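Step one of this worksheet: look at the structure below.
Shown here is a partial selection of chains from the complex, left in place.
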């Protein structure tokens, strides 16, 4: 199992998923309830709140509860918490035990994602969250996306995304062509920053249906795949598609190519579940709803091919004898670098702190 | 996990559930097959038999077998048992091994329930079974009821029923109103008898739909809830509903109130399953089938709210780190008393005896 890296930011949801109903998500085995505060007439409010998803009383999940204004009212006995996690009401008595509070989590809404900090809150620094600005820039980019849970170790998804040669075999007829598997990659690793870059530039390739139908290019293409993985969570694939022979200008401008930003957020949920957030942003056909529908549905099929393969792979690994072996080759360079960085981050992030619940109070005096 | 109290009577079924087809129920992890003997022309017979639900031969469940008169014929190889559990036939040979017998359990049919004794049969004393006579007194009471299994520790159901402040939050719009959570309770504990009494008398309360529709009262009510828990299995809630200000007479008579007896039998099945028997008996609208249908269906919805909440709570607890904490307040006084009594009864009841199966016999001499 791939160890979890604590003291890190993770994507817990799209901003659009969090509103005035409680949303439960488990991140790094920590159950969290998310909601958004009320908005007033001036537009103030609407902040995202993240509280530990367990009532201090009997551990009922707060995500199965309801909101009363900006407060969470436990659905079992009505223990009520404010946005800081402090209990402000208990049934049947006026005195509220001093220790009645649940943890709140640092949370940042940025680039359409809700990022949550898992680990020591004192170390949370929002400026270290990696950026995916195209997701929130609807003037230049049109984005479709979704999230699919996978019943597997999150490391399987990192492996999957770092080595796109699988597109040829798992996604043939969708996004894969023979050239993806055949073209060697270059890999750059910035160990300090925890960033892995894998590039594969195909200058004479088949155009797979995903791009043929969206760009309208007929014939062979120049296809560049530049991966940028910001461990542990954010994965960007800069995809450049152009007719064969069409290259960027010397000044870097690139008006005759189609650009697609493929974004993944890889968020470990439990030891055997991962949230696979995916988005496809394009700089052409902006606002074209038919094209958006095609790219959403077609890419979701591709994502589900991965989901099904990784679900199967995890089931398979679960039956393997301990200490089973793998055989790595050149295509695995990026994935192995990612594993090394994740292992280092996990070691640095340390162990979970003691459970956040309040100490017990003798009952009913 | 809440420990099991052995050397106790438990409700295994309603009498109406046990007939001429074998019924399998597991009580305190002991699988038991129930059936009723034949009735002759004089009306004699019809006793309930409870046998260990495992054939001595290959452990096939007798509850998946069939009856031949008052004998149980194993559905696999035909080993046949009489009502005492003695094997009276085996296939292919005349000699029946001396040790071929299954345990039989002391069983009592009373107040519409089938009570079974788990523990040392020599200690079974039917006079100690707590009573719920309203269940069988159709002259004074009309009763509806059912049973719902819960995928949880039986202690969760005891907690649930001992603290009715949850009615306000989990059963709002059904049986809960704000006054239930707000009104303090009084608790009396008879440690020796293993009885906990929790009372909540609301003298100016909203009338919830459950009572408004059945009693026809309009406006505010006097609502008394008097719980009587006979650990480990029987729970009685004496519910008194009257228009606001209407109280019992000094002599105890109470002609202007509506009375409802809510009965639960809480029977641990396995470590993670509990049978939740429930019944609602009323002293008004006797025999009114429409009212019976309403009360049955409405109360079953309430029971299912509990079932769903406890199933969720158990799943939640199963993912909590060991040693998770609770925070108890005044409303938990009755529940904590019940836990103490159950712990004492479990300690007194001791461990299960050796498995009831016969010692093995060398085969085929």
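First chain written, first letter: the chains are A and B, and each begins at residue 1.
In this text, a contact is a pair of C-beta atoms (placed from the backbone, for glycine too) under 8 Å apart; a residue touches a chain by one contact, two chains touch by 3 or more.
As the structure is a prediction and not an experimental result, all values here were calculated from the model.
Complete-complex copy count for the single protein sequence, taken from this structure file and not limited to the 2 chains in place, is 3.
Assume only the chains that are shown with their structure count from here on.
Note: centroid distance subunit A to subunit B, computed from Cα atoms, is 47 Å. By the touch criterion stated above, subunit A contacts subunit B in their complex at residues 29, 31, 54, 56-61, 64, 73-78, 90-93, 97, 99-100, 270, 355, 357-364.
Taken in their complex, subunit B has these residues touching subunit A: 159, 163, 165-166, 168-170, 181-185, 187, 309, 312-313, 316-317, 319-321, 323-333, 336.
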